[in-house]
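Take a look at the structure below.
A single protein chain has been omitted; all remaining protein chains appear in their positions.
What follows is chain A.
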Amino acid sequence: MSAAAHSVVEPGLTSKRVAGAIVILYAVITMVPLFWIFATSFKTPPDSIAYPPKILFEPSIEGYCNLFTTRTRQTAEYIASLPPATSFCDETTRKRNMVIAGQSNFLPRFVNSLIIAFGSTFCAVFLGTLAAYGFSRFKVPLADDLLFFILSTRMMPPIAVAIPIYLMYRELGLSDTALGMILLYTAVNVSLAVWLLKGFIDEIPREYEEAAMIDGYTRMGAFFKVVLPQATTGIAATAIFCLIFAWNEYAFAALLTSGTAQTAPPFIPTIIGEGGQDWPAVAAGTTIFLVPILVFTILLRKQLLRGITFGAVRK
């Protein structure tokens, strides 16, 4: 039965191997920059700018020390007069004739990024799911025009509206606030979410909701109990797209945030300015910056891959 059902021509072993080799080669090429950032984050500053570049080196967490701290230059006499170093970071800093002055802004900026990216993703997906369901199931007057209007918000380069938004935000007191950034990213992402999710919800047969409504549920009940569980694949995929956009967004973040609500992307380049070009610290910031997206994608990969609706309704 299963053999007959998948009666597509099986590819031969050779073509499988060639395809495999191409995939691996492509993966390796795309991984090189990531690997380079990761490797640099564990180099010492001299190693990071050595020429020719060092492939093999003695790993150090100096980059991570520098990322999370601010340091001041001191005389050798002053450093010698201090009590013995209590941590690896202390010791490394002193070797470079500096002492740790305090915590850097990286952690609060990173937390800002988390709040703004996840907050806006939640809002965009939540609103997007409801709107997509409405467009998919009800006769909305001028539905096509509305959908086009929603999409049209993505048609011009975002930077074209940067100045108006900057002025509006200043007037409304939304500049440099997490709320302002969440609203902005939600507004940008919701159009993508509506369009993506409408496609997914269109694929879910109406019979499921009709069955649930006959079985005694309200439309809302049917939506939550029957439609949502089947839309998880689409919702997960949409959430990842929205999150990646909000997480990586640089232009508006640089323009609209400078202090308390600054996100990681505009912050990371500022590390370069502190005490020379500290490439390991920049690389360390970038490496840590990659982690949330990685974790989120890995957590949702099951939902992304699962073809749950197949089989129960015969088409």
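Throughout what follows, a residue touches a chain if its C-beta (ideal position, glycine included) is under 8 Å from a C-beta of that chain, and two chains touch if they have at least 3 such contacts; residues count from 1.
Keep this in mind: contacts and distances are computed from a predicted model.
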{"item": "Name under which UniProt lists the unshown chain, selected from \"Carbohydrate ABC transporter ATP-binding protein (CUT1 family)\", \"2-oxoglutarate ferredoxin oxidoreductase subunit alpha\", \"Ca-activated chloride channel family protein\" or \"RNA polymerase sigma factor\"", "value": "\"Carbohydrate ABC transporter ATP-binding protein (CUT1 family)\""}
{"item": "Of A:108, A:134, A:205 or A:292, the residue in touch with the unshown chain", "value": "A:205"}
{"item": "Option touching the unshown chain, where A:218, A:260 or A:277 are the choices", "value": "A:218"}
{"item": "Candidate in contact with the missing chain, chosen from A:131, A:188 or A:226", "value": "A:226"}
{"item": "Interface with the undisplayed chain - residues on chain A", "value": "205, 207-208, 210-218, 221, 226, 229-230, 308-315"}
